[in-house]
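Data block below; observations after.
The other protein chains are all here in position, but one chain of the complex has been omitted.
Read from first to last, the chains carry the letters A and B; within each, the first residue is number 1.
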Amino acid sequence: MEKELLKVSDLTTHFFMTDGIVHAVDGIDLSIDKNKSVGLVGESGSGKSVTALSILRLVPLPGKTISGSILFKGKDLLKINEDEMRKIRGSNIAMVFQDPFTFLNPIMKVKNQIAEMLITHKTRMNITGKKDVEEHVMSLLNQMRIPSAEAVKEYYPHQLSGGMRQRVVLAIALACNPDMIILDEPTTALDVTTQIQILELLKQLKREKNVTIMLITHNLGIVAELCDKVYIMYAGQIQESGNVYDIFDDPKHPYTSGLIDNVLSIDEYRPVMSYIEGNIPNMMNPPSGCRFHPRCSYTKEICKEKRPGDLQVGDDHFTNCWLYS
Amino acid sequence: MGEYRSVLNYIIKRVLMAIPLMFAIIIMSFLLIHLVPGDPIHVFLGGFAASPEYTAMMRERMGLDKPVFVQLLVYIQNILRGDLGTSYLYFMPVSTLILSRIGNTLILVALSMIWSTFVGVLLGVLSARKPFSLTDNVISLVSVLGYSVPYFWLGMMLIMFFSVRLDILPLGGLMTLGVEFDSWGYIVDRLRHLVLPSFALGIFQFAVLTRLTRASLQEVLRQDFIMMAWSKGLRERTVLLKHGLRNAILPVVTILGLRLGTAFGGAILTETVFSYPGVGRLMYDALVQRDFPIIMGILIMISFTVIMANLVVDILYIFIDPRVKHK
Partner (left out) sequence: MKIRAFWNRYSKNKMAVLGLILLTIIFAMALLAPLIAPYSPWRIRVGPTLTPPCPGYPMGTDDLGRDILSQLIWGTRISLVVGFFSAGISTLIGIFIGSMSGYYSGKLDKILMGLAELFLVIPNFVLALTLVALYGSSFYIIILVIGMAGWPSTARLVRGEFLSHRERAYVEGAQSVGLKDREIIFGEILPNTMPPIIVNASIGVARAILIEAGLSFLGAGDPNVVSWGYMLYNAFRFIHQSWWMITLPGLALFATALSLNLIGDGLNDALNPRLKHI
């Protein structure tokens, strides 16, 4: 069986605005193996959310993925037609979004929002009838450790707490036993206590289910707890990648070191605070070469011109920095 | 069980708000009559050249020789009893007159509202689906034309074209004489007489609805849960209608009462152009003859209808937006 589930090569997605082009994602490569968790880390504006949307081909206008390939189980998702892609969304690749309040339909009951998943992909799920759907819905709610599931399923989103809503969103995502789920900042909109609960739930799901996880976040704390492999993204480019121990114990890229240094304590789940000098660049007119060069203490002339490409610095540890050439 | 309690509260609150409004209409109508320069009795008599005895009787009936406040009470009391005055033109109670005609107008108004809703919402959805596309621009243009056109003139143009020129639709009126009741022919005949007037009457509403639906749906489609719906792998139709439109339809429902009022107002002109014997035409006849009891009576009736309609819509809201129940 193929070990690699998702292989993204040279993905480029731009936004064509009236006053310029935003180079949100520029030539990134990702490789995600089956049943592994991969973290995509970066500040806001780094392009990580756009990457997730690109994979699902849900980039909103005026955005467009203009080059690259996304190989999922052998098929290039950028080349298949919309109907095929639609079948993959939700059933093979599911997504969990940041704010469960705004991402749930306010006038639909919880059970119906979950059931909708099952019914849409009913062939894949072998759904035989209403009863089947109801059983699945209850089972999912229980797996998400939602208390009083019988009552909760009749509720509307506004009647639930933040943590419950996120569990519902997770239930929806996992309803069709997808090969992979993409989580975009799943804990950011929640309060600290709930964040911990959801994180525990995610760890449990990772253990119990055979699902590949792609976690997008700026929170290094949950990356440390949940991920096997990490990609560091800055201004639309991947700067470093490696397994989670290498990244945390031995960061190579100056940006990564900057991030790790700023995490005061991993146990505190602090969001990344950038004490790195400067700001993220204007994505309509990004810096040439390595986009981090204006803020980097080790900049050389060549950094302004071009990037070296991925340089191996360890067993499964790569970085795109001239310091290691 | 708490849910039922809050639903009941909600309904009672709405009813309690409607009642003072109805009283306010009656009081306003009273004020309007009494602010006319001259003796208010002329308003109650209309243009009727009444005999002194009749005038004295009316004066007493309306309590016009008593202090103003008492007059107001008499006026309110009469209206609440269903007595909207007596038409001098027809020598009948105004309420009877209105009741005899209201059916025709209701059919006309209902038809116009039904077609304008379906077509308006449909075009609004098509517009919002692909903003700034050719479809959107064409539909937007059509809707601007729709609410700029003087619909009574449109009615006349339609008559000239379809009735005078082409002779495929009747000129006006309710039905053709000689057609038997209780036959398909009767229904078809009635419908033929309703085609042009209900089209003209609905044109403004349709234009407003198109724009409203478009704006509302566009707003909804920008929201996060739509992105979530797409990520579930739903087809476009489902996202657009089940998730999008169901959330976007709220403002359309809200203005239902208002639309009913506008339709009744528009019926005055429409029924006049098409010689259609409804309440609108009655208003016109009353206007020509200065029969104020009918004019005021229709004003009050229409206002009450709108208030009722708003109340019904408010209650309907509970079924459409479940969030209302839990406030």
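List of remarks:
One rule holds for everything that comes next: contacts are C-beta pairs under 8 Å (C-beta built on N, C-alpha and C of every residue); 3 or more make two chains touch, one makes a residue touch a chain.
Note that this is a predicted model, so its numbers are computed, not measured.
The hidden chain makes contact, of the residues B:8, B:24, B:99 or B:114, with B:24. From the options B:70, B:145 or B:316, the residue with contact to the chain not on display is B:145.
Although one chain is not displayed, its contacts with chain B can still be listed: residues 20-21, 24-25, 28, 32-33, 36, 43, 132, 141, 144-145, 147-150, 152-154, 156-157, 159-160, 164, 258, 261-262, 264-266, 268-269, 272-273, 283-284, 287-288, 290, 292, 295-296, 298-299, 302-303, 306-307, 310.
Just so we're on the same page, only the chains that are shown with their structure count from here on.
Touching chain A in their complex are the following residues of chain B: 223-225, 227-235, 238, 243, 246-247, 320-323, 326. Against chain B, the residues of chain A that register as touching in their complex are 56, 58, 60, 86-91, 94-95, 97, 99, 102-108, 116-117, 120-121, 156, 158-159, 169, 172.
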